[in-house]
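Before I ask anything, here is the structure I am working with.
Note that one protein chain of the assembly has been removed; the remaining protein chains are unaltered in position.
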């Protein structure tokens, strides 16, 4: 299933950067979930480029809910959300149509679609497609919230500058929900932004790491083979452009530990099984254990940069050079944060609906 | 689809550690692929515990091909492989039935299956299930080899000791195929093994990192959303017990780079588009670019250890202690290597069959 | 996968009769297929109510291709087609909101969606949803045509009046493609239409049987278990409202035959294996044998009728009566024909792309 994620709750994305519209169809979500268009709009704002640390392309992301919502609530039928493309300057693209941007999908798109792809502005590979994910994800986030399941993602690292770790739930998640630049330690916002601007000034870009926490999940969801919580989440997360690594709990750092150090000891508190550490990120054997679900996504620096790079023209089949003009982001870590939240919510709705039935999210 | 991975080529696993048998059904593989039972057996040997660095439990892993193979070749119909359980000492399990081993799935299995799970020896969560994956994976590896697609995994790190990186294809992969302890630099085998034995002596365990390379893949396979090559591989890889992180190409290290450093410049050689570096691990926009596919799996230290740990009895619901007796591995990194190869082969067969049709692997 | 059909080529439908729009997303179709908007429009015309034998509701079915088409050809990415709802008189629906129309889905929708469904005009259960299927199906039909695969459906029976059987390929299919009221024997058009009008006059409705032929299919597509050609087609066909039976080749009539009579003898002609009869409808063991694929769909009479019927108010939970006012069709057999063609094309594209690869339809 190419452009669809999920089984019980499924999301299908469509659209090209410079086509008529982009959007998504969310299917399988329980009936009766309130759909708050202001919240959807505010989530889309988080994804939008802002100020000096982003691309100047700026569309309002007006979205149209074509179906599946009636009298302000989900009906249980597919919700199609269309986001028209507006600010599309495509005049220059012919020139660079067949010059592969290093680190980008121009060449692989050509290999896959045999030249029939809409290459303008990255086409179907554009980060703009994530706007549809964010709009649909907002509904999933609302559904989970009703059940006490909260998601928060912070910029754990950007341009080599690290934020503090999660330490206090639900306070940290609540704090993140109110920030457009999502750091737990406000003191690192300025240095991160400066580093982004510095890279931009040099025609370059930076990357970072996003860390996500989910609290309130019931124990016992996920499968041992192959639909582990880790597997289902990573499957979806890797389609966020620029993500090249996903790790849960202690992640790669566990590789250097001893078992006695990495294991999370269990204890009882208030009649609930808990762990004294959370190196497993809330998952044992692919299944939630009731502790916060914790994972990190490694985001590479944005591939489109102003600096001159060697590349090939894959139609003329000759070596050439490329300096990206036009609009591009020196960093997408801060913008990707809401996409990670959205995909996480969609995957969790899918797992929960599969486990507890299609109505669980509401009733 | 719980215990099934793949769409065009699908693998379903079954079995419990101390039940009648474990095994797998491989479906969708092209007809006419030679099935070499000696090769299957030799792959199973790589997964088996050996010598002082592993658990003393040692079964011969006799496997029965129940179906789908005729006159030494695949028929194109489902191949069911059954591996009977033999050396199962289950007498002691009652005692520890409800003491959750820290870092293990005992408690989450109970939460999911409500106490009906076969808890003996880890039941369906046991690493033993991977024997079925390895047996089926051997057929997938053979199929890919016929098309010039080769897979090799080495122990990039174990107990903090690092192997050298891949540098020479296909020589490195060929060398690995002949080693039971898969390191590229033979000089690190002894230190790694000593570190494993040292941990074992202390009733403890160690982890590591496995790095995999695949060469010979055609360009243009994978999808932009959501069935990226990264997403499909990580989905399956995370079901290998103890894997808590997956990264492609430069992975998390890319997060600290500038775009100008992380981007892989394209150039032409012998009429083929190539990249001068491979920080993207052979994948751009979720789709192969023809360069070697490179990824790493972070393996946590084996959770079952001899040292005394605090835990809970989740049936009596009281705090308690646990010192694992019985047989367990101080390290599973070296054994997991063939499982990673196998899952990688299965996922790639699935992607290729979906892209080029069910007969592509043979004809 | 609720509102999605297909694996390699998938269609997702969305929309409610009186919502903002209805539509569909077609994913997985090969790149490079010409998209002829005039042909799409002409197919939509076939589905539209016309003249005295249909409901007076008449919308132009303006469709917007939001994505997946570039320079007149498919790009290989998802094609979202949106068809805005225009002529929606919903003022009267409150009154009959909870009176279950006999034979219709009002009550089951309520049972499933707990009252959150958009009940106006049948909501998501409306036959209007098939417009999205027809628009997407037109692209599938075009793709198949390029490969010499032709589909034709005729009204084998309507209101008890029978058309002649298929007897001449491809002439019969070509003839049908030029008719808006699809009968092979022109002489039965008038009697059928008169019978429809007679029923309408009495506030009643009629049903019929649609028979479909597909020629040009290669041998060897389909699976023995469970994805037989029969199974995949019937799965999709039964979602066309009013279809209550599907049979292949001789169908139910075979039940009364002897084997010696029902079996299709093979013979060679022009170097091809053929059968002298086609009681199996081109399918043996779930797999095509190269003969024309033949099947029939039984269409029940339209449930919404003017005559007074007993029913219940499922919110007030009391017995009541209902006489449908508003617009409704005395017969949908002639309109369903293009929906059957469309679904058939979509299912066949899916099977073919799965069997021969995603590019087969074009290259």
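Letters A, B and C name the chains as they come in the text, with residue numbers starting at 1 for each one.
As a working rule, contacts are C-beta pairs under 8 Å (C-beta built on N, C-alpha and C of every residue); 3 or more make two chains touch, one makes a residue touch a chain.
Because the structure is predicted, anything quoted here is derived from the model rather than measured.
Per the touch definition above, the residue from C:54, C:74 or C:280 contacting the chain not shown is C:280. In the complete complex, the hidden chain is touched by one of B:42, B:67, B:162 or B:177, namely B:67. For the chain left out of this panel, the touching residue among B:49, B:123, B:137 or B:292 is B:123. In the complete complex, the hidden chain is touched by one of B:31, B:160 or B:218, namely B:31. Taking the complete complex into account, residues 7-8, 77, 224, 354-360 of chain A touch the chain not shown.
If you put the missing chain back, the residues of chain B touching it would be 1-4, 7, 10, 12-16, 19-23, 25, 27-28, 31-32, 64-68, 70, 73-80, 82, 112-114, 116-118, 123-124, 359, 363.
By the touch definition given at the top, chain C reaches the unshown chain through residues 1-5, 7, 13, 100, 102-105, 107-109, 111-112, 124-125, 129, 157, 159-160, 199, 203-209, 219-228, 230-232, 234-239, 241, 243-252, 254-268, 271, 273, 275-276, 279-281, 283-290, 296, 298-305, 307, 309-312, 314, 317-319.
Just so it is clear, only the chains that are shown with their structure count from here on.
Separating the CA-averaged centres of chain B and chain C is a span of 45 Å. Centre-to-centre, using mean CA coordinates, chain A is 38 Å away from chain C. In chain C, the residues that touch at least two other chains are 7, 77, 359.
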